[in-house]
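The complex appears here minus one protein chain, its other protein chains still in place.
We call the chains A and B, going by the order they appear; numbering starts again at 1 in every chain.
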Amino acid sequence: MVDLKTKNENEKLIIKSPSQVDREASPSIEKSTVFETKNFDLWYGDHHALKDINLSIKENEVSAIIGPSGCGKSTYIKALNRMVELVPSARTTGEIIYRGRNIFDASYEVEELRTRVGMVFQKPNPFPKSIYDNIAYGPRIHGIKNKKILDEIVEKSLRGAAIWDEVKDRLNQNAYGLSGGQQQRICIARCLAIEPDVILMDEPTSALDPISTLKVEELVQELKDNYSIVIVTHNMQQAARISDKTAFFLNGEVVEFDNTDKIFSTPTDQRTEDYISGRFG
Amino acid sequence: MKYINNTVVMKRMKTRLNLNKIWKMIFLFATSLALLALVLLLIRIISQGTGYLNWDFLNNFGSRFPEKAGIKAALVGSFYLMLVIAPVSMFIGVGTAIYLEEYAKKNKITDFIQMNISNLAGVPSIAFGLLGLTIFVRMFALGKSILAAGFTMSLLILPVIIVAAQEAIRAVPKEQREASYGMGATKWQTITRVVLPSAIPGILTGSILALSRAVGETAPLVVLGIPVILQFLPDGLLSQFTTLPLQIFDWAKRPQEEFQYVAAAGIIVLMIFLVIMNSIAITIRNKFQKRY
């Protein structure tokens, strides 16, 4: 299965992300770990939001995080690219190892981490700029000024987010003129433009209508060929539909983390079963 | 037994409803008085001043003779003054607003700076004149120059610009900043490429309104000792100069009735100046209204 996909990519892709290059060099059936979370705790002031989290997220998989609101699932995903640090009262202990380095190391530049680990937010948040400038934002801040390269990145990213055909004739229009679903795919394209290794998605469809949701879900399926994806969702069906692994969070703890099929068919923990069968949350 | 007698209630109802109508008229009347004051003021000044408003008036220097008096030096002086105030006050004001909104931690020092700004806004303009006289005119030995007056006025309108810029920056949604940080942008990149472009219409509107206040301001300049009648145009930022409101002040004080008409003509020019500035500010505000 995995080998097949890799082969496919070789034909399809001209531009490769480093993770693919790595993989080609040492092809193996066992997927390598992207994020290894070890004994991770997080506080907002006095509030203990995440308790002793241990999780490992694998390459080229969709890992879903589910749980009732307030369970810490959004906090966890925002810890992975250190966005939690925007909350002044946030404090952490423990480690999150990203490809061999603890992201909380003093020497780890947060900008570098976020360049490798992109994020798509709950509410579509394009900049009030043209579609083109939205996509080119990332490459530009990282010093890519060549117009030809930018043109190419914009087209490739929009194609990657399956929205190129809808917007190719109006790249200079303000992204705010688009529908909510289109805006969210623009945000995904904006994220793809710097070719991240991992894409974090924080309830990306919660503000969208069912049809737009479907499109984003299909997109996630396509993206997992090239990217590792962590998606937070309040929608259990969505997790079941699109993810390979699922983690169930409750009160800041990981109750269960396993293959999605297993979680939704034969969960080991009673609380997981209660949640997925709709008894609470 | 019923506690409420319906006939009494209905009887009182009529009085209450009439009272409501009468007071509504009173409130409306009070509101219209304010409008009436504005209309009277405008009619009065226009009818007094238009007779003296011609090309010579714009192109002559001040004079002892009302028919020869003009506002050339004052117009140019006001314009030069703006050239100093606009960059100085906006640089400091926007810088302060960025610091307070984007960098400052929530602590006592920040609270103190914030409280200081709101108190500074309530300090009478004449006190800024006394500050400028001691610090800029004498201590820095800038004399009664455009630069000394420009610095003084910049400090005067600083609180207004800071507050306007803070509001504009605060109105940029948090999600916009998150999107930028999420791409690996640094703080300064996020400020210059995301926050400021969205906030600039609001900043400009507030700054232009503040500038228009500075253009009409008289008292601090009187305290600085800025001369009123000049027969030459300023030739640099350290040159002596005069401004439109000062010129109007001088004419209005004079006993000859003709000078009142000259003063009214000067006021018309000043008001046109202000109307233009305000229109620009309002146009910017309407054109760039946010769609978040």
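General remarks:
Heads up, the rule we're going with is that contacts are C-beta pairs under 8 Å (C-beta built on N, C-alpha and C of every residue); 3 or more make two chains touch, one makes a residue touch a chain.
Criterion: contacts and distances are computed from a predicted model.
Missing from the rendering is one chain, named in UniProt as "Phosphate transport system permease protein" (options: "Fe-S cluster assembly protein SufD", "Helix-turn-helix domain-containing protein", "4Fe-4S ferredoxin" or "Phosphate transport system permease protein").
Only one residue in the set A:75, A:92 or A:115 touches the chain that does not appear here, and it is A:115. Contact with the chain not shown here comes from a single listed residue; of A:42, A:71, A:131 or A:153, that residue is A:153. One chain of the complex is left out; on chain A, the residues touching it are 14-18, 21, 112, 115-116, 139, 142-144, 146, 148-149, 151-153, 155-156, 193-195, 197. Where chain B meets the omitted chain, the residues involved are 16-17, 19-20, 23-24, 26-28, 30-31, 33-35, 37-38, 40-41, 44-45, 48, 91-93, 95-96, 98-100, 103-104, 112-113, 116-120, 122-131, 134-135, 138, 155, 158-159, 162, 186-188, 209, 212-213, 215-219, 222-225, 245, 248-249, 252-253, 260, 263-264, 267, 270-271, 274, 278.
Everything that follows uses one rule, which is that only the chains that are shown with their structure count from here on.
The geometric centre of chain A is 49 Å away from that of chain B, both derived from CA atoms.
Interface of chain B with chain A (complex): residues 105-106, 173, 175-186, 189, 193-194, 197-198, 290-292. Listing the residues of chain A that touch chain B in their complex gives 81, 83, 86, 88, 111-115, 118-119, 121, 123, 125-129, 137-138, 140-142, 176, 187, 190-191, 194.
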